[in-house]
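Would you mind keeping the following structure in view while I ask a few things?
Note that one protein chain of the assembly has been removed; the remaining protein chains are unaltered in position.
Letters A and B mark the chains as written, and numbering starts fresh at 1 in each.
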Amino acid sequence: MNAIDPRIHQVLDGELAPGALSAELRRSVERLVTAVALLAAPLPLPSLEPRVMALIRRPVPSRARRLLRWLATPRSVTFRVRPVWSLAFAAVVAMLTLVPIGHEGPDIGEHEGIAQFVGRFPGAQSVHVVGSFNDWRPGSIALEDVDQDGLWRATVVLPTGAYEYMFVVDGERWVPDHLAERLVSDEFGRENSIVIVRPARR
Amino acid sequence: MKLWLGLALLAGPLAAQSARARLEGRVPGAAVPALDSLVQRAVAEGLPTEPLIQKALEGGAKQVTAPRIVAAVQLSLGQLRAARDLLIRAGDEPPVTPGEVTTVAWALRRDLPAPVVERVVAALPRPPRASAMHAVADLAAHRFDPDSAADLIIAAIGRGLVRERLLDVSAAAAHELQRGHTHAEALALVRQALPNVPASPKPTRSAVARARRPAAPPP
Partner (left out) sequence: MDVTGASSDAEVVARVLGGDREAFGLVVRRYEAGLLRFAARMLGSRDAAADAVAESFVRAYRHLASCREPTRLRTWLYRIVANRCKSHLARRPIADVSLDEAPPVADPSDTEVALERAEQLALVRRALVRLSPEKREAFLLKHVEGLSYEEMAAVTGERIPTLKMRVHRAREALLQVLEDHE
């Protein structure tokens, strides 16, 4: 990248009149001004107002519903309480959230956690997640589209740790997880997503 | 992260014979001798072999050509060496823990500058450092300046937060960005809140009920 004559910057910053420039420098300024004019043209996009207002108008759940949702979503909170009370509280929370009533779901070990994979693949016949947690073996972790709405999910028990992965759609199309916030080059010209599996018991 | 440590300790003596066994049938036959040789080199240098084997398996699964797989594994070996050297520079006594080499290699792959990684290593004299590294890398991925990101995580460590709770710190900072704060404001807000950053929710009962283990590989 070449540095340009500083007077070009001064003109564009309004600190110098264009007339103070030579013809050649004025041409450079004009090129940039033309480029800006092209970029500044309004885009032919429909107004967002209906969409935004519809989202805003969506009824806020009633206080009772919000409370129910809050209770149903386990969370850990830092309290300054006497140790014996915090133990009792933790025991209750653990009972309510971690010990399934009845015998649903696998026993999750101390060094295991849960990874939830979600992807939107309308029209797909199969979706698998493949990564360093299953030796990059396609077929061992299948996602399911239970509602037939194109949204595929899998919830998997894995040892705690960090893993790279991709989705494989219809057995052949490798796709990164667009919802994952961590990406890293796979050194093969694509990007893997990274998932960090935290201990389920905390 | 204990499981990674366990795997890494086992990797040395068994690596030579198990690498071939794991790669055969999964990568192009032409690549196996070169890959095996790279794994042996890693064993000889006290470096973890699992990242190399995983990279090879990945290339095989993605149907990449043999030369490209070998090149990628060679690159991975180089990354592990750089990671080992960084750990020693930052104060870890040789031989460095293979699990930590993997962690630092990952941090460098996630584009954290080496000096920043060194600072985090030095701030956490005892492993494991994986959560701290990923937390700093998460912040950098959200365009926080890596040095400032490291400052925040090191401050969190100083306030007694460890392991996965450090990931909650980076999540909290990203959340403040989403709320419209600048990067500087987000860091300041989270630092002020330490150590009381919100914890990520535990898996719900229905998620636990749905969870399945991966299907076992064919014999």
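What we mean here is this: a contact is a pair of C-beta atoms (placed from the backbone, for glycine too) under 8 Å apart; a residue touches a chain by one contact, two chains touch by 3 or more.
All of these numbers come straight from a predicted model, not from anything done at the bench.
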{"item": "Hidden-chain contact residue, picked from the options A:17, A:38, A:71 or A:146", "value": "A:38"}
{"item": "Missing-chain contacts mapped onto subunit A", "value": "1-4, 8-9, 12-13, 28, 31-32, 34-36, 38-45, 47-49, 51-53, 55-57, 178, 180-181, 183"}
{"item": "In subunit B, positions touching the absent partner", "value": "141-143, 174, 177-185"}
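Simple rule for what comes next: only the chains that are shown with their structure count from here on.
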{"item": "Distance from the mean Cα position of subunit B to that of subunit A, given in whole angstrom", "value": "19"}
{"item": "Contact set on subunit B toward subunit A in their complex", "value": "1-4, 22, 26, 54-55, 57-62, 64, 68, 71-72, 75-76, 106, 109-110, 130-131, 134, 137-138, 141-142, 164, 167, 174, 195-196, 198-205, 207-217"}
{"item": "Partner subunit B, residues of subunit A touching it in the complex", "value": "72-78, 97-98, 100, 104-106, 108, 111, 113-114, 116, 130, 132-141, 154-162, 164, 174, 181-188, 190, 192, 194, 196, 198-200, 202"}
